[in-house]
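For reference, the structure is listed below as structure tokens.
All protein chains but one are shown in place.
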Amino acid sequence: MPAKRIGVFICHCGLNIAGTVRVKEVVERASKQPNVVFAVDHKYLCSEPGQTLIRDSVKQQHLDAVVVAACSPAMHETTFKNVVQSAGLNRYSCEIANIREQGSWVHDDSDKATTKAHLTVRQSIEKVRLNEPLQPITVPVTRRVLVIGGGIAGIRAALDVANGGYEVYLVEKSGTIGGRMAQLSETFPTLDCSTCILGPLMVEVYRHPKIKLLRLARVEEVSGYIGNFKVRVHQEPAYVDVAKCNACGECAKVCPAELPNEFDLGLTWRKAIYTPFSQAVPPAYVLDAKNCLGLLPQACGECKKACDEFGTSCINLDAWPQTHELEVGAIIVSTGYELYDATKLTEYGYGIYPDVMTSLEFERMLSASGPTAGEIRRPSDGHVPREIVFIQCAGQREPETALPYCSKICCMYTARHAMMFRHKVPDGEAYVFYMDIRAGGKGYEEFVKRCQEEKGLLYLRGRVAKVYEENNKLIVKGVDTLSGKTVQINADLVVLAVGMIPSSETHDLASKLKASLDANGFFSEAHPKLRPLESPTAGIFLAGAGQAPKDIPDTVAQASGAASKALDLLSSPTLEREPTVAKVIGELCSGCGICIPLCPYTALSLNPKTKVAEVSEALCEGCGTCIASCPSGSLSLRNLTDEQILAMVEAMVAT
Amino acid sequence: MQSYLYFPGCTLRTMARDFDASAKASARALGFELKEMEGWLCCGAVFSNVDDNLMAKAGPNRILSRAKRDGDTLATLCAGCYNVLKRTNLQATHNSPSQQSINAFNEETFNGGVEVVHFLEILRDRISFPNVEKSVKSPLTGLRVGAYYGCLLLRPSGEMKLDDPHRPSIMEDLLTSIGCTPIDYPSRTECCGSYLSVSSTDYAEPLASNIVKSARSCGAQLIAVSCPLCKYNLETSQLRNGGDSTDYYLPVVYFTQLLGLALGLDPQQLELDPRQMKPIHEIQTLRVS
Partner (left out) sequence: MATAFEPKIVGFLCRWCSYAGADLAGTNRMKYPSNVSAIRVNCSGRIDPTLVLKALSLGADGVLIAGCHPGDCHYTNGNIKTLRRFKLLQKMLDQYGIDRKRVRLEWVSAAEGEKYAQVVRSMTDEVRTLGPLNWKTKVELAA
């Protein structure tokens, strides 16, 4: 129903508009437009009296549509729509004509500015004339949250949501929660024992009545939309009853299958039946079916025999994988990171020389629960290294050949590593090759300074060109740019601070979630400053290193932030979405299907029965790209139809 | 017989005739031909790679546009020429304003499209090393050779893409296929000093002598190279103080000369001199006895 009684309100905005645009003239010309029954100007329409004027005019003049010619809609569109709604009209009966930011402020000439203002007002009149009255789309909200990834970010987010009163599913791919933080020995800058601060949180998650932990689980499929996600999760069995297992280890003693232990990055061995690490949560053993000698048919069964005889009889080799169909309203993604493959850095010889290690491997070595019970030893011969070289920025900040970005944490953990080395090997010498020192957090600079001033620890500003082996030593050839000399260090051990990359499942998960990834494969945030905790995909929130390299304090803060966003989403049983979405006139649709693959939100589908296109109003974000592709004109965008656009164009160009 | 359009470069016509001769002879023995291109000129060596002198690029562009008339592959031997021509070709594919100026000057429209291949690539990718091995008549068993790459074959790695810039293996793989024992030594990819050996001898000489020392200390009897300037630098650094008459002298040869020997060709045809032949005679003696 086109509007028949349009009211036009022209704002002076003090002198911002009136200083250049002849407002009275615009009012006069507007009043002559078809179906404009009322036109008036005001000094400040956004003010209380201004808003009252609009409200009263709507009622008194029986207006059915309003045009406000003022500042950019980015400023007060919502304000004026609210005013109009409070006067009893549908919000979409109000259009804003931008005669300030794109009018009086950019055109000097009064004649030209006035003419343009008039054209802009005419344009808005034509649009509002054809606007449909629309109601926001209400969708129900499933008040449950899914957290993907059980590292410190996932743990913190899950606890916050659960403490906020809602149920959480925590899906973790490995046999235990804890993630990377569990692999750390200490944390900078306080040198807190990592497990001591992480352990209690892991137990809290495990015991929390509102958190359902699904470990050995992966997300298989995600469908639905914000407030209404349906997630299929595939869970492998542990083959061990968690309630009965007391982690006695009798099963592992007899297991014949041995393989490199992932937790220790291959520096130690584990059996096919194992506990991921001694403080694993759940505190039970897990059977790694892929590396077991065989379950179908059963090839061995020694573990079960041992457990029945000496243990608690908690092994069941006939368990099956489970599929869980979860319904949640919000998803928090906390999938964490891995390390860049150091074998690609051929100049350092990682993978060729056993005494070249990555920082995480060195970390495991430092750990009391690690491969050497916390002693620093050379992997090649087990001797204590006296001279150790740390290379920062290994394969990072190198856009031509490796990672272009900085991983943020390496300067800090290298300082910690060098410090720990000096404590454990008091007569040792440590050299740190660095490009810059990035120590921006609280207490970070002070910590690094302490390390730089430590005896026996030398910081060299320069890069390492090459590492090679000679006479059982690692010859490190680098440069010290501050003295301008090349440097050669005959080291016993070399530690590479390699970059953080998104964990391997990220790419797959992102396509399942339809959440975008940035150029480096990390989950994209909707806006780095305005919306750092959410994916552009509505209902998906981000926490931790899966979004970008960061340290533990930032991870925990982001996780709590993401949880609060999820709680906000869940705070009401329903959700309102903008109704300016796509619409299909079924009778006109030929079922050609051109529009279907264009939608970035998969909001379009071809109905298998009627064979015409259908729009999911909850998924549609109103971009309009499908409309532009439709050959039959059956697709239109509510309140921005082709008819409206052409009417606006005509208002502008017709003489 | 398969024929490859070939760019010899200035030095292979003068100081490094042995490189040219041994390559052509080995090629024939392997069943392909190096056919010299029409109207070639000096590539300008590393001086052509500078970015702020378009004139320097006119030469290599002219070479490539002339080569393009006869085909889209151009084989090279000298590491310097290989580097210049390959990178010039790559630059030309971006039709930048500089490229347009060069084309206007040369009165040619060259926008890349020539695949510049090194002789080693022909052996590895087109003939294949197993096939080279099949053609070997007198394997150089027991000969310990240190392959020396220098800079220009491998770097910048993003453009050259011949092999891994830090731990290459293409020359060692070739040496293995002809029976040699390749020696790994740390300095095999380090710079020999290049033209600095002429202008700043004090600076450049230690670079070359370190490479020789490194190869020698790891057990090499011979150094194999693919660049006349590297050969000159490595030899000259040993000639000071009468080093060439000592037992420590490490002869430097072109890899094509070793290839030729293994394929059964005459050392004279390959232009090898007695000093270079000394380690080869040693291993031959050992074999006989």
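Lettered A and B in written order, each chain numbered from 1.
In the analysis below, a contact is a pair of C-beta atoms (placed from the backbone, for glycine too) under 8 Å apart; a residue touches a chain by one contact, two chains touch by 3 or more.
All values reported here derive from a predicted model rather than from experimental measurement.
S.K.: Any idea which chains on screen the missing one touches?
M.R.: Per the contact definition above, the missing chain touches A.
S.K.: With respect to the chain omitted from the figure, which of A:Lys24, A:Lys112, A:Lys253 or A:Lys611 is a touching residue?
M.R.: Selected residue, touching the omitted chain: A:Lys112.
S.K.: Against the chain that's been left off, what residues of chain A make contact? List them.
M.R.: 72-74, 98, 100-103, 105-109, 112-113, 115-116, 119-120, 123, 516, 519, 536, 580, 598, 600, 621-625, 627-629, 637, 640, 642, 645-646, 648-650, 652-655
Convention: only the chains that are shown with their structure count from here on.
S.K.: Please compute the C-alpha centroid of chain A, do the same for chain B, then give the distance between them in whole Å.
M.R.: Their C-alpha centroids are separated by 51 Å.
S.K.: Using the touch definition up top, name the residues of chain A that touch chain B in the complex.
M.R.: 346-347, 349, 352, 400-401, 466, 468, 470, 475
S.K.: In their shared complex, at which residues does chain B touch chain A?
M.R.: 156-158, 164-167, 186
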